[in-house]
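To start, I am sharing the structure in question, which I have written as structure tokens.
Only a single protein chain was left out; the remaining protein chains are all shown in position.
So, chain A:
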Amino acid sequence: MPWFRLLPRLYAVSTGLVFAGWRWRRLQICSRFSFLLAGLAASCRSCPFPFYAVKILIVEDEAPLRTTLLEFLRHDGYVCEVAENYAQAHEKIKLYQYDCVLVDLTLPDGSGLDLVRTLKADKSIAGVLIISARGSLDDKVQGLELGADDYLQKPFHLAELNARLRAIIRRRQFQGQRHIAFRDLTIFPDQSLVLVKDQPLTLTRREYDLLLFLLANPNRVLTKEAIAEHIWGDDADMADSFDFIYTHFKNLRKKLQEHGADNYIRTIYGLGYKLETA
């Protein structure tokens, strides 16, 4: 099996694992400053990792994209810093510790791959997510061989970026029992087990995938395009994919309702779906 086919699988396994608690070890590692910030972060309703502020460095030279990413990730409760070129990024990764670095490969004064090299040479604990407009396979292979955790090709869906980012951070930072708690739902991704008010819920593979994708992006409108590409990848532009999404969501919603979990998934007419936090 080619190496790259493992990626979506690896990623699917680890997507959407929310670790609800924190551990002493983690606390010991994180600085006092970030612990203070954690209080702030925890107050954010959609915060991906309660009690702990995840620090992210965004390395992107295109100002509009950088701003959008910053706005998007801050809104999601991450503590973000930006670097607009290689020099800035290099300085920041040398000075500070991040949980994850988003690296654009094409920078005006250098290559993002060199930043990945620097991070790996410094044995940084930071996860690395490469975002590149160069769809070149060489870059992808090289990036992953250098130790990047994932590779996302531009243009990407923000929801997809978020899902992958969470997966990386969880893989790197939290070990042990993983479960995702959301309102009345508890999900054990390792066993593909979904509990609604402690009652097991039987889902098809697709319904389960969709639920995990929603859980990675709570309170956010997910466009049908983003959902289709998340589930089917290259096959997403097949004519019927939106109809399937509709059917799967209808079934998923019905099953949740039957177990007393009502009004979780909202349909945004013509556009997509949203997981309601309340």
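Going forward, a contact is a pair of C-beta atoms (placed from the backbone, for glycine too) under 8 Å apart; a residue touches a chain by one contact, two chains touch by 3 or more; residues count from 1.
FYI, contacts and distances are computed from a predicted model.
Missing chain, UniProt name from the options "Sugar ABC transporter ATP-binding protein", "histidine kinase", "LuxR family maltose regulon positive regulatory protein" or "NADH-quinone oxidoreductase subunit N": "histidine kinase".
The hidden chain makes contact, of the residues A:Arg134, A:Lys197 or A:Lys250, with A:Arg134.
The residue touching the chain not shown here, chosen from A:Gln88, A:Thr186, A:Thr223 or A:Asn251, is A:Thr223. Hidden from this view is one chain, which touches chain A at 1-5, 62, 64-65, 68-69, 71-72, 106, 133-137, 153-159, 206, 220-221, 223, 225-226, 232-235, 237-241, 243-244, 268, 270-272.
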